[in-house]
Every structure is written in structure tokens, then in C-alpha cells.
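Below is the structure I would like to discuss, written out as C-alpha cells.
Of the protein chains in this complex, one is absent; all others appear in place.
Naming follows writing order (A, B and C), and every chain is counted from residue 1.
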Amino acid sequence: MIVILKQNNPDEKQVEPLLTWLESLGISTHFIVGTHQTVIGLIGDTSIVDIDLIKSLDIVQDVQRVQEPYKKANRKFHTDDTVIDINGIKIGGGNFQMIAGPCSVESREQICTIAESVKNSGATMLRGGAFKPRTSPYSFQGMHAEGIELLLEAKRLTGLPIVTEIMNISHLPLFEEVDVIQVGARNMQNFELLKELGKLQKPILLKRGLANTLEELLMSAEYIMAGGNENVILCERGIRTFETATRNTLDISAIPVLHSKTHLPVIVDPSHSAGISRLVRPLTLAAIAAGADGLIIEVHNDPSRALCDGPQSLTPRAFEHLASESREVLQLMRKFERDIYNAQR
Amino acid sequence: MIVILKQNNPDEKQVEPLLTWLESLGISTHFIVGTHQTVIGLIGDTSIVDIDLIKSLDIVQDVQRVQEPYKKANRKFHTDDTVIDINGIKIGGGNFQMIAGPCSVESREQICTIAESVKNSGATMLRGGAFKPRTSPYSFQGMHAEGIELLLEAKRLTGLPIVTEIMNISHLPLFEEVDVIQVGARNMQNFELLKELGKLQKPILLKRGLANTLEELLMSAEYIMAGGNENVILCERGIRTFETATRNTLDISAIPVLHSKTHLPVIVDPSHSAGISRLVRPLTLAAIAAGADGLIIEVHNDPSRALCDGPQSLTPRAFEHLASESREVLQLMRKFERDIYNAQR
Amino acid sequence: MIVILKQNNPDEKQVEPLLTWLESLGISTHFIVGTHQTVIGLIGDTSIVDIDLIKSLDIVQDVQRVQEPYKKANRKFHTDDTVIDINGIKIGGGNFQMIAGPCSVESREQICTIAESVKNSGATMLRGGAFKPRTSPYSFQGMHAEGIELLLEAKRLTGLPIVTEIMNISHLPLFEEVDVIQVGARNMQNFELLKELGKLQKPILLKRGLANTLEELLMSAEYIMAGGNENVILCERGIRTFETATRNTLDISAIPVLHSKTHLPVIVDPSHSAGISRLVRPLTLAAIAAGADGLIIEVHNDPSRALCDGPQSLTPRAFEHLASESREVLQLMRKFERDIYNAQR
Partner (left out) sequence: MIVILKQNNPDEKQVEPLLTWLESLGISTHFIVGTHQTVIGLIGDTSIVDIDLIKSLDIVQDVQRVQEPYKKANRKFHTDDTVIDINGIKIGGGNFQMIAGPCSVESREQICTIAESVKNSGATMLRGGAFKPRTSPYSFQGMHAEGIELLLEAKRLTGLPIVTEIMNISHLPLFEEVDVIQVGARNMQNFELLKELGKLQKPILLKRGLANTLEELLMSAEYIMAGGNENVILCERGIRTFETATRNTLDISAIPVLHSKTHLPVIVDPSHSAGISRLVRPLTLAAIAAGADGLIIEVHNDPSRALCDGPQSLTPRAFEHLASESREVLQLMRKFERDIYNAQR
């Protein structure tokens, strides 16, 4: 951490209280007196230093981190990829998975039909919403407990592990047999929810908030991990920009950037990113080419009747085709990796 | 609602299912066949129509609302300003209030000293955080139940109603004697929380999310109001932009825009908007000049020791000065309003 | 175009002047009187109607377009892909091209060495900056006329057509032998420059501005095309968001969205999007998978000595490797297209 002082070359008296306080935290300091600016370098474990507290001091102009504020999620301290095992389905560290299913669970027939269909197409996990975060209180809010029941039926039928979103920690008992609990974009900084999920051992699929930086996403993962649950899957699902042709802007760079900053698996949701089903195919192929560890894709047996998010859902047939193309792109990416590996030997 | 069709002048057969379904909802339709585009106007209560559902139809290119999706918060259907009474302190409809206090409650002495000081300076409500949403799990998270206890002590001492943030609906019993419950920016779309707060009659101070539009803010207010609680105070607190000189960008236009769209009171938080205490004064005066119904300002007896958000806190003395200036600006704004009123007679 | 009136079911007198004026423009009108809102549909060539003018009328609440404001760039009126021929090198309509070269031209040796190297790796055009838009007046601004001279030498040596940026229309005479003139992101709405380029027949590579929508990009292409020059290549190069881990955010969805809205070729600049050389490879492969018609990539023989934009340049060896991978991804994408074509027969 670098503390930039307001005044160049200040009196010893003015900075003494700061130095004494830092020493009490086990942080040693180092002065650099420049031509126009004096800077103090802090040496030690600065993750315990409250950056806002130092910024608030009268003598301080600015404080800049030189180190990331997350530890458990940081690749620096955990160089190997984390591999998460979901009932035998592995994700991360070279293991790629395709999660598919409808936006909302609507009926037994719907979820079971789609589950079988996406399984046949190569999906390895089933998604489906039972609790739906909707902007309007007048929109369909999901089937709740009944929806989870139907997901579990589809799981029994197909053997596919299920992924579904939690919106309220009091619903946790309903999620006992759910394989992966999803935290939606709007709850990425619902810190109370994250803390509770940190007490579980169940894998958590954490979606990036609409206007959150990758550092904030990692800090939210850190909340879960700090509680003891290190099974976090990160999900890029588009950020809000001024562009209006798409619902959100898929931040494709997030994949390689996250891979360099963290050891956690990174997946992409091309359906919510764009909000337009026609864009799901190109975004899916692009995400694989950019190194995603998996995808979560909306599939609906009758898109024209989906109760929510219809415009972004594929038909089972379109998904089958896309899943097949995805496997070919994935295969090519793996060949590239082997080539790089062999060239480096 | 306007439905734009993909094909110009389509076959009757293609559009029939859509028209039949709309009729079943009590919506009548009106065709406009243009030179390049055919458009259907929907007539009736379109707030019950799921816009995404229509967008998902094969024959539809786009759907545009011509009416706002919120009802109870809409000024069109409730032309008079809502006035909210908080233990005799009124806000909205020409009633202006100044809410002040520390970012976090830290000790009995701290909160009581500040409460008395801001009361003497003219504040009419006391703010203070007991549950703090912090980006890092390693930062101070607030005093929790004890913090609320101390706020209530300060209330007994000074008579000031208190405003404090809720982060978890399971904490609700602790808020029984709290006068105004705050929903923070990160929870603006925590719909489960909003629904529960809709069951109370207590005033809710709803902060705009970091990347939320004003329409989304009003839809979140609608969640609370749809549940039966119409005592919602809206709060503009800065939005996220690419500008980095300030923590967030205060959207000053939000004040007049919200006043035109809704009857609910609108206040401004200049402390969190900028994140720099030096900016609190100009933003406060600007907010009053732009027509805010109140302000919520951070005041700390020793900014250099505040446990969080220090850089944006004023000293009690700076607050006293600002409160006095604020009264003068407010007086001038009221004179302007009287002049306009008299000129129109 | 849809005009939403402030008052529902207004007097004939109030709307008459609007209707008369619209008729004088050859626009016919169609009324829809809804439950809460009256809407007028305009029928005819509304691209000549000034939307701001109607918005300014007292009786009007809002105006919404249902048609795109661009014509010549619009795929609706020109369904076939535009193929641009650059000295025999074709781009668009299934023709993919790789443009490579240094950020700035620095010396004869530098540009000629890189030109030969990227040609051998498979690049089909050479890029290089002679006029450099730099945020600081104290940064290196390019070699100007001498830089263009050196590019032309490299062209004579290798036969590669050259692409270089214009910043001032008065420099146009220097660009006579340049094959493709680039308009940089900061000049995307320098309408005076666009108008002048519209008078040429030379291909124009038009980069999207840092905060411009795709519709605005197409309107800028329309400026060039309206002048008579239909040889416009669109380039996505990252937009500004609140994310700070990358210099800009590559909007990967721009590729399929633009392909659906326009017939013009769409290329991607992965070097400027990210501003980090390590990200060029994943973004390049992703762009091809998403359907880009080409790429423009920075390559430098000694990245550690590049006079500008060093962090985003690849070495010639890294480029060679990437170009080879790119060809394989492209081949796979073409196989997919053939499969889709055959399946549809």
C-alpha cells in the first residue's frame, strides 16, 4: 500500500501519529521524498489496514493499493486451478461443463422434458429457476418450493445435478438436495446471504453484478470463502453499459482476466448477457474460445410460451446443435493447449 | 404498449394467436401498417402484459412501452405529493428534513455526542449504521444489535427519530423501535427484503442502486407499496460511471425527474455520492437548489478515527455551518416557489 | 415513428398543426386512443422527420422510433453482405483478413522487419500509425509524413496493402497511396472528417467511439456513405465501462448485432480493447468464433521499446502462433456454416 501525502516533505510531528498507529498493526513504513510529492510505502500484511481510515487523515492526499484485497480467491497464494466436484461432475482445471435448462420451472412435464432433452444433447447439469428475481412485483415470481420439488424430480429422472437460485436465506432448508446454489447478479453484494452460504460446503455459482468490477466479484467470492466454503464458481453474465442493442454487454475479457487473478472456475451465461436468443450461439462459441470453464444456457421447449425471459431461450433443437458445435470448439482449444505445452517442453 | 412486427403487413394467420391471447387479457389492438413496418397498438391495462413474453414471439421485432410499468408510485394516478410523518416530523410536499449522524455507531459516547450536536445544528433525524455492508469480509461490519441499542439511547436522549439500515430480514425484530428503515444501494433489488418491508407500516428509506435507472428505483418502491406500505422515501446517492475522481457520480437531475414521475419524497445523500468530505458542502447546496425534500449527511466527531467511510464525514462544526447555509438556500427556494405561485394566480 | 401525446384523447384543435405539418412532409398519421394514453403512428419515410422537433411540441410526451435512422448502412435495404476489395484483398461476405503491424511507425528498419514478419505469418494487410492521437500533448505524436513514407516503403517491399489513421483532413494529400484510411475512436463523430472521407472511393476503417452505441457507429458510417463512399469497414475496439482491470471492455456481441443490422464488414481490434498483450490471444480467438470478418492486431519487434501502446503489442513470434491458431478456428467456423447450409437444404 502506498500513502501519498498532501504536503511534500512534511514535518516529522505531523506524520508521527500515522507511523505509530501503523507500527501497532505490525506494518513498517518507508519514505520516498520526491520532487513534488512524498509517498510512504507500507510493508507487511496490509489487508488488515482500513484504506478508508488512512484516506480520511488530514495529511493524506490519496492511498493506492499495490496488492489485491482478496486472499483466498487470489491465484498468487493458490497457483493451481480449483476443481469443484458436483456429484462426480468436475468443473475447473481443464474440466468443462455445460449447464442447461429453462429460465423458470413451470410444470413437471416442462422440466422433465427439457432435462431429458438437454441431457441427450450433452448437458451435464440442469438449471431452472424456482425463485425468480423480477423487476416488477406484478411479474411471475417463480413456483418456489414446488419448483424445487420438480427440479429434484427431473434430477432423479436424468441423474443431472441441479443448479437453482436462492433469493432469501430463510429458504435454505428447501435447497438441501440442490447440487449448486446460484447467487444472482442482484444479490452479488447481499453480504448477509454470502456469509450464510460460506457456512455450507455446497458449491456456489456466484454471478457478477450488473455494475460490479471483477475485483468486487472476487471480494464477494472471498466472503463465501472466508466463511469456509471454497467451492465457488464465478459467472460472467454481462454488465450494464450505455449500449441498448443488447440487454447487457458480455465482458468477454472477464474470462482471461479472472483466470489470471483467481484459481476458481469461470463460466459464462450467454443467455442473460444478450437477452436475445439469436446471440446465444456466437457468444457461446466465443466464450469457449476465450477459455471459459463452462456455460449456463437457457433452453425452453416452447420459447413462445415461456413465462419469463423468453427472448433469450433456445429451443432444445437449437441447443443440441450448439452443444455439438461447442464440443468441437472445445476440442480445438484443447489441441491448442497441448501444442503450447509441447512447444514449451 | 406498441408491438413492432418483423414483417410488414403480415398474414392474418400469423398474428391471430397473438391477437386472441391479448383479447383474453382484455387488451384490444389497433393495427398501423406503415411503409416499411407494421405496428400494433395495445389498448387497455398493459401493466399485466408480460413484455418479455411478447418479445419472444417469432413474428415480433420489438415491443415498446408507452406507459410506465409502476402504478402506486406513479404521479399520474396520485397527483398530490406524499407527505410521510415520522413521529411528527414530516417529509415531502414542501416539508424539508435534515438527517445527520455517523456512518457507523461505534460507542455510546460517540453516538450520543453526535446526536446532541447535530440536533443543536438543526438536524431533525439521526442516522447511524449498526449493520454495515462492506465490500471486504475483513472490514468492520458494524456493532449489530448493540449498535441499534445505542441508537435508541441517543433517540431517548435527544428525541430525534432514528434511521438505520437493514441487511437481513431476519434482523427485523431488532428494528421495532427504529423510526425509518433504510434499504441500502446494494439491496435495492433484493426483492425478498422489499416484499417483507411492504408488510410493515414503518417508513422505508430506499436508496438507488449503483447502476440502477430511476425507473428501476420506482419499480423497487412499487414492490414495497404493492405490499401495502406506501411510506417510501427515495434517496439518490450517486451512480457508478467511468469517472474516478469521485467514488460515484451524484445524478442531480434525479431530483426533478423523480418529482415529475412520482409523488414520493426524494432526498439526497451527498456523503456517499462523492466519497470526499470536501464535496459534501457544494453537493448539499446544489441538491437543495434542485428541489430535494431532504438530505442525509454523515457527521463524525473525529473524522480521522472513524471506523468506516471516514473520507466522506464532516465534523460537527462543519455540519453546523452547512446546516445554517442550507436553511438560507431553502428559504430562497421557497421564496421562488411563492413568486411562481403568485405570478400564476 | 410513434408520437405519444401528453393528454389522452386531446382536442382536434390541439393536434391539428402537428398533423398538417406532417402531411406537408408526405407523412400520414394514424391515431390510437388507449385507456391512459393517446398515440399517433406516422406512416411514410420518417427518416426525414426531425425527432427533436416533434419532441419539443407542447402536446407531445415522447417520440419513439420504430425504424432505424440509417438507410445506406441498413441491411434491410441491402440484404447481401458488402465485399470490399483492397488491391485484390477482399473483406466481408465470408472473406476474412488479418491486419497486423506496430502501433507507431518508428523507423524504416522497424516497419520493414515487422511487415515481412507478419506477412510470413499470414497477415494480409499492414497497419502502422504515422499520426497518433495521444491523450497527453507531451507524449510521442507519431512520425507524420515520414511515417507514411516508411509505410509505403514497407508496402513496396512486401506487397501488403497499408492501413493508417488520419486525424486532420488537411493531411489527406499524404494518404493518396494509402490503401485503407482509418478513423480512430476519438474521431468517430468528427462529422467534418467523415463528410470529406465520403467524397473518396478509398476504403475507410471506422472505429467505434469509446462511448458510442452501435446505432451511432452506423450513423457515422452513414455520413461516409451518404457522401458516396460505400466502402466502410466497421471496427469494434472496446467501450468504456466502470471496469478497470482492462483499458476498455471489448463488446463481443457487437459482431453478431452489427451483422444483423448492416451489410458492412465488421472487424475487431483486440489490442486496444484490452490494453494488455496477454489478452490479445483469447480475444482474437473469441472474435473469430463470434463471426468477425477480420482482425487488426498490434505486433512489435521489441515490445519493451515500443514508443507507444507497448503493453498491448505481441512479438512477431507470438503473432505467428496466434495467426496459425486463428486459421484453425476460422476453418472450424466455416465448417459450421457449411453444415448449417447443408442442413437447411
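Structural remarks
We take it that a residue touches a chain if its C-beta (ideal position, glycine included) is under 8 Å from a C-beta of that chain, and two chains touch if they have at least 3 such contacts.
Keep in mind that this is a model prediction, so the values were computed, not measured.
Here the missing chain is touched by one residue of B:M1, B:V66, B:A115 or B:L283, and it is B:L283. Interface note: of B:P10, B:G122 or B:G291, the residue touching the hidden chain in the full complex is B:G291.
Touching the missing chain, out of B:T38, B:S273 or B:S313, is residue B:S273. Within the entire complex, the positions of chain B that touch the omitted partner chain are 211, 213-215, 239, 241-246, 249-253, 255-257, 260-261, 273-274, 278-279, 282-283, 285-291, 325, 328-329, 332-333, 336. Hidden from this view is one chain, which touches chain A at 2, 4, 30, 32-37, 39, 41-45, 62, 64, 66-67, 76, 211, 240-242, 244.
For chain C, the list of residues touching the undisplayed chain reads 47-48, 50, 52-53, 55-58, 69, 133-140, 167-170, 186-187, 189-192, 195, 209-211, 216, 219, 222-223, 226-227, 240, 277, 303-311, 313.
Throughout what follows, only the chains that are shown with their structure count from here on.
Under the touch definition stated at the top, chain A and chain B share these contacting partners: C. Where chain A touches chain C, over half of the residue numbers in use are shared by the two copies, so each contributes mostly the same positions. Copies chain B and chain C of the same sequence differ in orientation by 180 degrees, per CA superposition (steps of 5). In this assembly, B is the chain whose CA centroid lies farthest from the centroid of chain C. Centre to centre, using the average C-alpha position, chain A and chain B are separated by 28 Å. For the pair chain A and chain C, the distance between mean C-alpha positions equals 31 Å. Among the residues of chain B, those in touch with two or more other chains are 211, 240.
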